[in-house]
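With one protein chain withheld, the remaining protein chains of the complex are depicted in position.
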């Protein structure tokens, strides 16, 4: 039996990082992941210097157990968090590092990992965008832009259903944004088919559960603010818009993207509106999707006129797609659902790992 | 002190009817409403004949108390439900009848009320539509269409902010649909202004709490089906589409309307997308809304770039409007919120009554 | 027509304070309340010195409008927050001050108000407890205990159904805790009747919506922590235990009180367990409750075996009581429900005001 892959996770104390850790602990082809926290020497800590990375509660010995932060993990087994140390990672033979960290942290750490020959799957937005104008929203410095230019080029946008050919050899995989995954997968087949009248605009009205907003307490994520509510936010200004545009080769003016905050913990439903160039039969649309996603295990195309709902893909790595065509045959609505923490984050990261190491795409994900 | 108006409510056992009863019980200008149920002689009962109107639990004496069905009403005061009897209504001097009944029931009862000189505010969809092709979705018979033709013409669509001039003299007020209220109020000022490029299509992506689906238990309204979920339904086929088109003088092909079921008890948020004919300043849009709704107490226009959320209008009769304009000045998103049981149903019915009797529009609604 | 009472509210930016403001704005016998914030001179600000009272967002002119913090209030009317100034309050003729502030703030401000002849209804726990050992949990200083001794004696525990005779003349009303209200009202009739076997212990298992935990964002009130969850907290150590014991004249060892955090915004249900001295008929229990609460408008006793649910009293000032007796006639379970922000806070404060000024108990509360 072959030795299992040695991996590490930084950021297991966040929602995506926890989900990732859970998936990796069950994955048959990897060793129990090394769980990392920021280094003890705080002055030299890139995370600390940026004021990021709250300290999780330590026990008397300065040890931190992930199960103390997430008691759902408690009971059987220990999950100590070690300070990040490159030499220690090399010594342990870690080949692949998952970053479930804020984008500034990922931006700082990926070059360090790359310099040491450690492959990275980064769940932040730091390395997803090729075009500087799209990256601008992240506020990287000019210096950073110069330093990171080569790695930015090398980074592969880790959407397996689109970029499955580039992922196996990638050293840096930029794991897609949760919203972006639903919207890109909904639109890619149609845009490739040439059926869409791009002149008339594309609209993605997306609704996400609260875990997508992260674990940091704020007035916006207070239970009383979210429950019995729905709100739209970041209109024309959400970070995922750039990813959608780049991956679909659209100008940002061609896509209107409106995220909403749903009163549920997790799950995304995107309702996507396009106009077709001419009146079309539903069967042609369904064929377009089925052909495009043939052999893609984690995209489920619903038989017309069935539509996916958020519940159907919760706790799975599926992105579910369904559609409805107007009686005029021109107005098309696509409904796209996923679990934002799995296909929208941790599950897709595992899927990317599976491709990077030549394993079955589904390994550890069923 | 003038005598208070005598009114009756049929359908107080449903969600809209209950909300209406609560509002009327607090209204300073009306007598405690006569609460009606289907007549005892079931063979001659138009409701029964249609198989509508479930019997609420009766007590030993055959009496039914609304507070037994909705214990929130219990404690102080009695709320008996009487069998509907036209002679009894006349004897009691009832001048105005509210119908919170299925549309078939409303379709059958309104002519009977009209024949007896009783004004009606009907909360169903039975009398909202002027055009037969829009009404087709309700499946009225040919015979009904002939019989009801005159009353259909006379019925006024009771959206006070649009039809405030026709409501005072109306004998039949067709209270608007909940979704339709949010969409029409979001679009009316813009369409009137001529700013909208109607050729490029209008999209209303609406999300509603579950009370909008009515009180009848079904797999779709089961808690476990709705919680932690979001689903789209009735695409291109929802009954409110006709109202939207008629009131805004649009062809149905010009509006794409997608309702979604939210995991909350009440409240609607509609995200409405339009394209403007040319690049426009936000101030011009805000002015357009402020001018149109000047003096309209129950529409609140939010100062750009603030957006309403569902919570803001819960338990009120407000419809809240806000908008966001793309950097290109052409793509405009309007967010419209209301409490579907109040501005979307019972509150609007009271607002209509206030106009019908020359009272302050806000009476009983603050 | 008599002049309306002039009142002020400090703390309208919290959940209880907002609810209170809403009720007062609709109250027919009081002027629009003066809404207060901490004084501008922060060095002399008792709130600021204690590090309490976050600054709400100010507009360009340093003005703060409550409707900017709670957009539900927006649209019609202004709600400016003024810095607290005793001279200004006197000048405006304010006779009654509501404090919806942390207990340290209330502890500091009540003596100042008393010194100026301004009556106070305090919604915090600062003045509820007569016995120092119960007060210990609030951590007041020895100096404070001495200074505040007289006012502590004079303060009346504002539970109208129990202390209705003392409230009219009170200058300081300590508005009861939300949990305490449900538990005390559930137990008072039984304990007075002498039916209860106190030796065998009393248990109150209480469940509250999240607004009871306040508006401050924290990991505990994050939507994802609360949704799809239930947790018990503060076992044998909750602040309301002292109130329950004092008002019911019990030793704290006689009552076990366990609060739980429910995944709903508001509402409390307390399930209270007692043992009777001997086997008893349900009718006797019901009579015990009905006699005790005769004429008490805001306590609704449900006819056995009906039980209240949280929904029934939401958005009302009712406390609902129902009970179930075991077949053995000895084990008795009482279910007690209220809206924690109304009967458990703001509504009860208004009810107390009504009594203080000789008005109908229900004024402004129906």
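Which chain is which? They are A, B and C, in the order written, and residues in each are numbered from 1.
Note that in this section a contact is a pair of C-beta atoms (placed from the backbone, for glycine too) under 8 Å apart; a residue touches a chain by one contact, two chains touch by 3 or more.
Owing to the predicted nature of the structure, the values given are computational and were not obtained by experimental measurement.
In the complete complex, the hidden chain is touched by one of B:20, B:148 or B:210, namely B:210. Across the entire complex, the residue among C:20, C:34, C:269 or C:341 in touch with the chain not shown is C:269.
Only one residue from B:218, B:249 or B:278 touches the chain missing from this view: B:218. Touch with the hidden chain on the side of chain A covers residues 26, 71-72, 74-76, 228, 297, 300, 302, 306, 308-309, 311-316, 318, 320, 366.
Remark: the residues of chain C touching the chain excluded from display are 200-201, 203, 205, 207, 225, 227-233, 235-236, 253, 256, 258, 260, 262-267, 269, 271, 273, 275, 307, 309-311, 314, 324, 326-328, 331, 333, 335. Mapped onto chain B, the interface with the missing chain covers residues 15, 210-211, 215, 217-219, 221-228, 263-266.
Here is the rule we go by: only the chains that are shown with their structure count from here on.
For this pair, chain A with chain B, the centres built from the Cα atoms lie 41 Å apart.
Look at where the CA atoms of chain B average out and do the same for chain C: the two points lie 37 Å apart.
The multi-chain contact residues of chain B, meaning those touching 2 or more other chains, are 228, 309, 311, 314.
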